[in-house]
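A protein chain is absent from this complex, but the other protein chains hold their places.
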Amino acid sequence: MQNDTLAKKIIEWRRDFHQYPETGFLEMRTASIAAGILESYGLELKMGKEVMSADHCMGKPNEEETKKHLAWAKENGANTNYLDYFSEGYTGIVATLDTGKNGPTVAFRVDMDALPIYESTSENHIPLQKGFRSVNDNMHACGHDAHTSIGLGLAALLAENQESLQGKFKLIFQPAEEGTRGARSMVEAGVVSDVDYLIASHIGTGVPYMHVVAANNGFLATSKLDVSFTGVASHAGGNPEQGKNALLAAANIALNLSAIPRHSKGVSRVNVGEMHAGSGRNVIPDKAALKVETRGETSEINDFVKQQAKSIVSGAAAMYGVDYDMELVGEGISCTCSNELAAVVHESTVNAGLTGALESNESAGSEDATFFIDAVQRQGGYGTYCIFGTDLAAGHHNEKFDINEETLLPAVEILYNAASKLCKK
Amino acid sequence: MQNDTLAKKIIEWRRDFHQYPETGFLEMRTASIAAGILESYGLELKMGKEVMSADHCMGKPNEEETKKHLAWAKENGANTNYLDYFSEGYTGIVATLDTGKNGPTVAFRVDMDALPIYESTSENHIPLQKGFRSVNDNMHACGHDAHTSIGLGLAALLAENQESLQGKFKLIFQPAEEGTRGARSMVEAGVVSDVDYLIASHIGTGVPYMHVVAANNGFLATSKLDVSFTGVASHAGGNPEQGKNALLAAANIALNLSAIPRHSKGVSRVNVGEMHAGSGRNVIPDKAALKVETRGETSEINDFVKQQAKSIVSGAAAMYGVDYDMELVGEGISCTCSNELAAVVHESTVNAGLTGALESNESAGSEDATFFIDAVQRQGGYGTYCIFGTDLAAGHHNEKFDINEETLLPAVEILYNAASKLCKK
Amino acid sequence: MQNDTLAKKIIEWRRDFHQYPETGFLEMRTASIAAGILESYGLELKMGKEVMSADHCMGKPNEEETKKHLAWAKENGANTNYLDYFSEGYTGIVATLDTGKNGPTVAFRVDMDALPIYESTSENHIPLQKGFRSVNDNMHACGHDAHTSIGLGLAALLAENQESLQGKFKLIFQPAEEGTRGARSMVEAGVVSDVDYLIASHIGTGVPYMHVVAANNGFLATSKLDVSFTGVASHAGGNPEQGKNALLAAANIALNLSAIPRHSKGVSRVNVGEMHAGSGRNVIPDKAALKVETRGETSEINDFVKQQAKSIVSGAAAMYGVDYDMELVGEGISCTCSNELAAVVHESTVNAGLTGALESNESAGSEDATFFIDAVQRQGGYGTYCIFGTDLAAGHHNEKFDINEETLLPAVEILYNAASKLCKK
Partner (left out) sequence: MQNDTLAKKIIEWRRDFHQYPETGFLEMRTASIAAGILESYGLELKMGKEVMSADHCMGKPNEEETKKHLAWAKENGANTNYLDYFSEGYTGIVATLDTGKNGPTVAFRVDMDALPIYESTSENHIPLQKGFRSVNDNMHACGHDAHTSIGLGLAALLAENQESLQGKFKLIFQPAEEGTRGARSMVEAGVVSDVDYLIASHIGTGVPYMHVVAANNGFLATSKLDVSFTGVASHAGGNPEQGKNALLAAANIALNLSAIPRHSKGVSRVNVGEMHAGSGRNVIPDKAALKVETRGETSEINDFVKQQAKSIVSGAAAMYGVDYDMELVGEGISCTCSNELAAVVHESTVNAGLTGALESNESAGSEDATFFIDAVQRQGGYGTYCIFGTDLAAGHHNEKFDINEETLLPAVEILYNAASKLCKK
C-alpha cells in the first residue's frame, strides 16, 4: 500500500468514527467496523468477553441502555458480522499478527470511546463543513476516533511488512477510557500477560504539531466513586423527626471529603463534582447521590484519599441513620514509563523527520492505559505512553475540539518504525 | 334547581376538573370553564389581572411554560370565550352576586390547582374505574377539583335564592394554593377590601366523613425559598484553585439552615427539601440550587427563621466567593379564625344534620387562605377556615388520593346556609 | 420554739451556708452542719452511701478534687462528727422523724449545692454589706442555701409538734441539683420507696414575693453529655496525612447536633455549650472535648434527641477515625405534679395568708427533683413541686443574685402546714 492510499484511508476511517460517536462500553458500531478491517488484513481477532473481564468493568451502562444502543448501532451501519461479540457492551478487541518467527511480543493500545458532548454547530467547525459532524448527541471530543484509525493504519503496515519482521504484534482496542473504566477489565482478562513491549498513545494534549513526546509520565492515580444514600422521607412540617435525612448526610460528605488532609508525599485531589438530593421542598429528603473523584500523584496517595473517603461516607451515613452505597465506577493508577522503550519511540520520531522529547513530567490528568503499562512492567517488560502533537481547534472535551488530520500518518509510521526496530529480523 | 340535579352537576364538574388537572398559575382550562358556568348563573366576573397583582405572584412558571400550557388548554376543551383573561397565567376569578339590597359582603374562597403527581393506574382507583383519571402527568391529589365544584354549586344556590337574600356575595377562585403562592396576589389586588365575612374551606385532611370543623386554627406561617449559587467551574484535577465551588456553599447552607436555633415562643421548622449541584465528576461545581422552606407557629417565628436563613445564605456565598440568588416562591402566614363566624358555620353544620366541632387546633401544615382571613380581620371583618370531612382513599398528595363525592352537596349547603344566615333579609 | 426565734435561726443558717458555698457532690461542710442540727432535733439520720447509689451519681468530681475539698471543709468549720459519711463526696442526707403512729409517709426534698460563680463585690450586694459574702470562688446564686435552711426549719417545727402528728416524715437533703446530677442517685438508693407524698420546692424563679405556686409543671427532660475525641497528632506542615483530627470530628458534632430535627410532639433543645480542642497551631489536633445538653418537653422527646446525638457522635468519630467517649453527666426527666397534693399546698398557702396559684405551666428549665416525684407517683403516691416567690436582687445564676430573707419563714410554715394537714392525728 502506498502512503498516499494509507493516509486517505486513515482519514476516511477517522471521519466515519467521528460521525458515529459511541460512549464507553457502547462502542458497538466502532468495534464491529474495526474488526472487519482488522480481519481483512489477516489479523487474528479476539473480541468481547474473550478479552474483557466482566467483573472488572467499571461504570458500565445498564442492560436497558445497552440494548437500546445495540438497536442504534444496527440502524447506523455496524458490521453485523461481528456485532454478536459486542452486543452486551463488552466492546474490546485484541487483534494479533504473529509473524511465526521467534521474537518479542509488542503491543499497541488505542481507545475508541466518545463523550456525551453535543458537537458544535458553528460554521467554522471543520467536521460540520466537511460533512462528518456527529449524527447523535455524543462527540469525539478527545480524539479517540483518531486513535482507533491509527490502530487500523498500524495493522495495515504491519500486515503488509510482516515478512521483514519477527515476533508477535498485538493491537489492543480498548473501550471506555473516559472515566478510566475499561482498561482494567482487559488487563484482568490477561491480554498483556505475554507482552514484552507496550506502547499506548494519545493525540493532542497541548503538544505542538509534528512534535512527539516519547514518555509521558505524571498521570495521577484516580478513583471515580458514585455514592448514594437512602434514608426515610417524612413531612417536613408535620413529622420532621420521623425522617432520616439523606441530603444532610450528603452535605456532610461534600464538606468532609474536601477536608481530607493534604498528603506530604505528593499531589492529591478530591472533588465532589455533582450532588442531587431530595424529592420535594416539604419532604425530608430520603435520597441523595454524589459523583466523587479522588486523585494522587502515586497510587499510594490516591489510596489514602480513597480510604479516608470510605470512612467519611460510612461515618456520615451512621450520623444520619441512612443506608449508603459506594460504587467504584472508574480507576486509574500512576506509573512511570520505561526509558528503554521511550528511547526507541524517540529514535523513530527523529527518523520520521519530526521533533520530539524523550520525556514529559507535566501532570496530564489521569489515564487507565497505566494499568497496561504497569502490568507489562511487573512481568519484566517495558511500557511507555507517547503523545503525538497536533493543532487543536479547541481544547479536549470542548464542543469545538478538532485535530489536524495530517498528524495521523506520521503517528502510524512512528509506531510502525518502533515496532520494526523492536522486531527486526 | 333540585338538590338531586345540583348534586349531579357538582359531581360532573368535579370529575371534569379531575380529568384535566392543571398546576398553579396554569389553571386556564379550569378557570375558563368555571367562568362560563358562573356567568351562566348571572354572576358578574372579574378575572386575571383584574383580580391579581402581578408583583405578588410567587413561583409563577416562566413565559415558555405558560405558553405551552395555553396550547394544551386550547386543545383540551377550555372555554375560549374566557381564555384571554387567563392566557398569561393570571388565572384567578372573583364572581360577584350583588342582591342590590343593603347588607354585608360575604366572600367564599376556593382553590383550583392540581399537583405534579402521576395518578395511580391501579384498578381499584375509582377515577380510573369511572373513566375520569387524569389525562396528563398532573393529578388533583388534594381535592381542589372538589373545591372548585363546591364554589360553582354555591354560586348556583346563591343565584337561585337571591331574592331571599340581601348584601353581596363574592366567590373567589384562587390559583396556586399548592406552595402557598397565589393568595397573596389576590389580596394585594384588593379583592377582599370590601368583605365583611370570609369563609375559606377544604375537604378531607383526616376529618371524618360528614363531620365539619368550623374553625381550623393551627396553620403554620411558612416561606418557600429557592436558593441558587453561581460560582466558577474549573478542572478538578488540573486547576482546583481556579474554581469557586457552588456545591460546597450549598452544602454549608443545608447544614447551617438545619442548625437555626429553635424558638422559645413556639413551633418552628426549616427544611432543605432538594439540592442539585454540579455538572460533572471532574469539574469544580459552578452551579447549585436548593429548595427551602421555613415555618413558624406564628408569622413572627417564621420571620425569625427566614431572617436567619438569609444571613446564612449570604454568608455561605461570601465564604466561597460565589454569587447567590434567593427568591421567595411561596408564603403563608398564621392566623386565628373568628369565633363569631365559626359559630355561624357550626350552626349551619348542625342544621344540615351533620356533626361538627367549633374549633380544631391541630397543626395542619400551611395554607395561604390565611392571607384572606387576616386581611378581612384587619379591616374589622371576620374570617374562618372550615373543613368538610370525607372518606379518603389515600392521604393527600398520594397518587391514590380520592374523596367520597357524597360530601360535596352537604358542603355546598352548609356554606349556603351560613351565607343565608349572615344575609337573611 | 417561737416563730421569731425560728426565723432568726433560719436566716443565720442560710447566711452561714451562703458564706461557705460548696458545689455538687462536695457539700461536705454544708451536710455535716445540717446533720448536726437535724440530729439535735431528734431526727434519725441516714447519710452518704446509705442514701446514695454510687453507680447513679453523674458528673461527680474525681478523687483528687474530692480529697482537696475535704481538706477545705475541715479547715472551714465542718462538723467533724459527721464528715466521715461525706468524705468521698456522697453528701446526701435523709433525716426521718417517725411519730410512731400509723399514718402516711411524707417526704420533703431540698438541695444544697452552689455554683462555680464568683460572687459580686459590688457595694450594693447585701451579702457583702452584711458580711456573709462567699469566702471562696463559688456562690449560692440559685438559692440552695435557702432551701437547706428551709429544710432545717421544717425539721424544727415537725420535731416540736410531733405529738400532734401521725405517720412519718422524711427530709431529703440532695446534693448536686445543678447539672441535674444528684437526684437519681438517691432515688436509686430507694430513699422514697416508702413515701406516699413528696413535696419538692424552690425559691424565686420569677414568682412574686409572698406568692406561691403549688404545682410547677413544665420542666423539660434533659440530658447532660460530655463528649470527647482522641485522635492522633502529627505535624500540620510536615505530615498532615498522619494525623487523626479530633477537632474536625468535634466541629462536625457541633454542626450536626444543632441540625437534629425538631420534634412534632413538643419542645426540644440541643446545645453544644463548650468546645475545646487541639494543643498547638501547627499540630493536627488529637484531642477535643464538648459539653452538650439535650432537652425535651417530654422524656420521650429528650430521648429522641439523645439517641440522635449518639448516632452523630459515633458517626463523626468514624468519619475521622478517632476514638470517642460520651459520658452522661446529668439527667432530668419531665413529670406532671399531682393535683391532689398541689391542692393541699395551695390551701396551706392561703391559710398562711399568702396568695398562690394551683399550677404553673411555664417552662422553667430542668430539675432532677422530677426523679423523686416520678418515683413516688409510680408507686401510687403523690408528688408536687412548689415555688416560693421572693424578691430577687438579680436573676438566678447571676453574680448579684440575692433573695429576700423574709420569704424563708413563710416557706417553712407552708410546708409544715401541708405536712400537718396530711398527717393530722
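The first chain written gets the first letter, and so on, giving A, B and C; residue counts start at 1 in each chain.
The working rule: contacts are C-beta pairs under 8 Å (C-beta built on N, C-alpha and C of every residue); 3 or more make two chains touch, one makes a residue touch a chain.
Because the structure is predicted, anything quoted here is derived from the model rather than measured.
Participant: Based on the whole assembly, the unshown chain contacts which displayed chains?
Facilitator: Even though it is not drawn, that chain still touches A, B, C.
Participant: Which residue from B:Gly218, B:Gly243, B:Gly278 or B:Gly381 sits in contact with the chain not drawn here?
Facilitator: The single option touching the absent chain is B:Gly243.
Participant: In the whole complex, not just what's shown, which of B:Tyr41, B:Phe132 or B:Phe304 touches the removed chain?
Facilitator: B:Phe304
Participant: Just to verify: which one of C:Gly131, C:Gly238, C:Gly353 or C:Gly380 makes contact with the chain not shown?
Facilitator: Here the residue in touch with the unshown chain is C:Gly238.
Participant: With respect to the chain omitted from the figure, which of C:Thr5, C:Ser40, C:Asn161 or C:Ser279 is a touching residue?
Facilitator: Checking each option in C:Thr5, C:Ser40, C:Asn161 or C:Ser279, the one touching the absent chain turns out to be C:Ser279.
Participant: From the list C:Glu293, C:Asp368 or C:Glu413, pick the residue that touches the absent chain.
Facilitator: The missing chain is touched by C:Glu293.
Participant: What is the set of chain A residues that contact the non-displayed chain in the whole complex?
Facilitator: Within chain A, the residues that touch the unshown chain are 255-256, 258-259, 261-262, 264, 267-269, 363.
Participant: So which bits of chain C touch the chain we can't see?
Facilitator: Answer for chain C: residues 179, 220, 222, 224, 235-238, 240, 245, 247-248, 250-252, 254-255, 258, 269, 271-285, 288, 291-293, 295, 363, 365-366 touch the chain left out.
Participant: To test your reading of the contact rule: which positions on chain B touch the chain that is missing from view?
Facilitator: 238-241, 243, 245, 248, 252, 256, 259, 261-265, 284, 304, 311-312, 314-321
Rule of thumb we're sticking to: only the chains that are shown with their structure count from here on.
Participant: Shared interface numbers for chain B and chain C above half of all numbers used, same, or below, different?
Facilitator: same
Participant: Express in whole angstrom the distance between the two chain centres, defined as the mean CA positions of chain B and chain C.
Facilitator: 51
Participant: Check each residue of chain B and list the ones that touch at least two other chains.
Facilitator: 255, 258, 269, 363 - these are the residues of chain B that touch more than one other chain.
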